[in-house]
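What follows is a structure written as structure tokens; I'll ask about it next.
The complex is shown incomplete by one protein chain, all other protein chains being positioned as in the whole.
The chains carry the letters A and B, assigned in the order they are written, with residues numbered from 1 in each.
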Amino acid sequence: MTNIQSSAVVAETEGPLVPPEPGAATKARPAWRSLNFGPRLWVSAGLILLITLLAFVGPLFYPYAPDQKVGSLYDSPSAEHILGTENFGYDTLAVLMSSTRNSLINGLLAGTLAVFIGVTIGILAGYVGGWLEELLMGFTNIVLAIPSIVILILISISLQSTDIPFLKGIVGLALVIGITSWPWTARAVRAQASSVGTREHIDVAKLSGARTPGILLFDVLPYLASYVVMAWVLQLASAILAESTLSMLGLGPSGTNSLGMQLHWALAFQAVATGAWWAFLPPTIVLTLISFGLLYLQSSLDEVFNPRLRRGKKKNLAAAAARRAENARKLAEQNEREEVTA
Amino acid sequence: MGLKRYLANKTLWYLGALAVAVVLNFLLPRLIPGNPVDVLVSKLGQGGMSSEAQKQTYEAFLREFGLDKSLWDQFVLYITGALHGNFGASFSFYPTPVSSLIEQSVPYTLALQLPAIILGWIIGNVLGAVAAYKGGSWDKSVFTTSLVFSSIPYYCLSIVLLFVFAVTLGWFPVGGAYSLGMSPEWSWDFFSDALTYWWLPFISLLLINIGGQAVGMRSMAIYELGSDYVNYSRSLGIGDGKMTRYIFNNAMLPQITGLALSIGTMVGGALITELVFNYPGMGSLLFGAISSSDYPVVQAVTLIITVAVLVANYLVEILYGFIDPRIRAAKSGEK
Partner (left out) sequence: MSGVLMRATNVTAVYAADSGKDVPAVDNVTLEVPDGQILGLAGESGCGKSTLGNALAMIANPPLYVVAGKMEIGEETIDLSTLAKGANEVHRGYRGATVSLLPQGAMNAVSPTLRIRNLVVDVMRAHKRDTTKEEALDRATDRLKMLEMPTRVLDQYAHQLSGGMKQRMVTVVSTLLNPQLLIADEPTSALDVSSQKALIEMLLAMVEKKIMRGVIFITHDLPVLSMVTDRLAIMYAGKIVENGPTEELVNNARHPYTSALLSSVLDPTEETRTKHVLGIPGSPPNLGNPPSGCRFHPRCKFAMDECSATEPSFLYERDHAVACWWANKHAFETVPMEVNQA
């Protein structure tokens, strides 16, 4: 969080020492092209894409439906059912695809909601300041201190006993997760927003008569964009994990699949103890891959936006060092010759 | 900000958070449409009870749990009860008091979490600092491994470890906290037996905590490596060992507040870990209570978790106040 600010300072002080290539300016490349997307970013983005394909495109080509009884409790994997059947006799792969889809949808809804609330509160508090900031941040800090899992459990229990099916499903769960997980985004965005708020272009906007909402939207938010994207990626991951935590506790979406529900049933029907690995390993692996992929994506985005965190690649370093040593040797020879002639 | 003001400020905030948490904890379960006793009695009804007997039981339960009183009276009862460690009786194990159920499970949870959090924090920070300072392949391997572990959900790692090391390899017992035929007591036999059950869930929590802390410490330390004081100390001829100490001292401070923020997540993750290992701590108790709609137990467990997390956070932040010289040794007027 602090790194974004600090690297901006560094860029300012180090900038003039190595002037940019003249070509970069004249060719007028779009700004994003100058960002250095490392291989890690592609790996993580590819991973996420792969899982998304599994969830949304996979079911179109797979012959079994997730609610189609094709066998009995924990049939071993066979040519027909690659991942066997789970505890209700459904095809595990079919259930896995529908679970992944629901978990992703849940994550997307909840994560977006959380980022929306967090950014709104953070920008308002950071830019407007004064009593509004005190109030909003006081509220945020209190919510932040209370473990969110507890609030999640308590709200979900209440929702479980409602008669509204909408609230019991994926959407209801996403709502609950979204409205409980915004605080840290709000806190972090506030810090960024209040530093952006002191920059000169804001004064210019104010002097030219722009209203506060306009300034927030056009002069503050764009400067936080990279930050908001990273926060969103993290919120996606944490929402997906929150869903599976609740599901494992038996508070998951009723009547539908999710990665957490799949694990819940696997544990309830002793899949681990009986060695039915096909019932619990697939959702475990997909959850891990989603979580790892998103966190990896976030950390590589962090390096793209924060060059200071980037470490040189070893191969390039070695090649450059060899070239440098060679040049140094030549220089030394030349200097020696000059000394002799002088 | 002086130390006194810092302490007063933090105390006030945490008291506020505690108040909000207690009210939420009281109110949220009461938002349940109908009445928790309905659920309980309808369950009893399935056991073949006459409707007259059902009605009597219903009223007895209403009185027992104070649900016939006004919301405010209920709240006062709830607070005074909680302060005396009295959380009423469990629905499922009626008339066992909730407090005795909790007394049985707290030691297991503490035995798992305290060492996992503290050791994880220490090992993770040392690893992260060394990775940042050494750079190169050291950094690469430590960072990647830590990132992998920090992003694996607690229960996923637990499931994999349980399957590989307990079910397949048979190195550890499959779930539970002690062998059949043993009963919890202060004896060497019991402890050595319980220890074999403790290892696997403990390692599972520890690995993830180490990973998370190491990733955080590494980026803090890289940030510190570029700071002016490192450059200046170098220009004075101060050696690498001393400089690592400076960097560690500074990078550690945000890691302490980081610990305060992550305790909640760690505790939440650990609850599910207990579930996977069938470890009889607060997590398993909570799970059982949720599936049997045992509201008094759910409410008591969530309250205790909340209070424990708040107290832990508070202690960490107080400790921070004593450690950070910018708070400890601030003098007014000299800035």
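The definition used in the following text is that contacts are C-beta pairs under 8 Å (C-beta built on N, C-alpha and C of every residue); 3 or more make two chains touch, one makes a residue touch a chain.
None of the values given here were measured: they were computed from a predicted structure.
Student: What are the shown chains that the left-out chain touches?
Tutor: A, B
Student: With the missing chain put back, one of B:74, B:92 or B:250 would touch it. Which one?
Tutor: Of the listed residues, the one touching the omitted chain is B:250.
Student: Among B:86, B:104 or B:233, exactly one should touch the missing chain; which is it?
Tutor: In the complete complex, the chain left out is touched by residue B:233.
Student: Residue-wise, where is subunit B in contact with the chain that is not depicted?
Tutor: So the residues of subunit B touching the unseen chain are 227-229, 231-239, 242, 246, 249-250, 253, 324-326, 329-331, 334-335.
Student: Residue-wise, where is subunit A in contact with the chain that is not depicted?
Tutor: Residues of subunit A in touch with the missing chain: 16-22, 36, 312, 316-317, 319-321, 323-325, 327-328, 331-332, 335.
We take it that only the chains that are shown with their structure count from here on.
Student: Using CA atom averages as chain centres, what separation in Å is found between subunit A and subunit B?
Tutor: A distance of 24 Å separates the two centres.
Student: Under the touch definition given earlier, write down the residues of subunit A that touch subunit B in their complex.
Tutor: For this pair, the touching residues of subunit A are 2-3, 6, 10, 138, 141-151, 153-155, 157-158, 161-163, 184, 237, 241, 244-245, 248-251, 263, 267, 272-273, 275, 277, 280-281, 284-285, 287-288, 291-292, 294-296, 299, 308-309, 311, 314.
Student: Taking the touch rule as given, give the residues of subunit B at its contact with subunit A in the complex, in rising order.
Tutor: 13-14, 16-17, 20-21, 24-25, 28-29, 31-34, 39, 135-137, 139-140, 147-148, 150-153, 155-156, 159-160, 162-163, 167-168, 174-175, 215, 219, 222-223, 226, 254, 261, 263-265, 267-269, 271-272, 275-276, 286-287, 290-291, 295, 298, 302, 305-306, 309-310, 313
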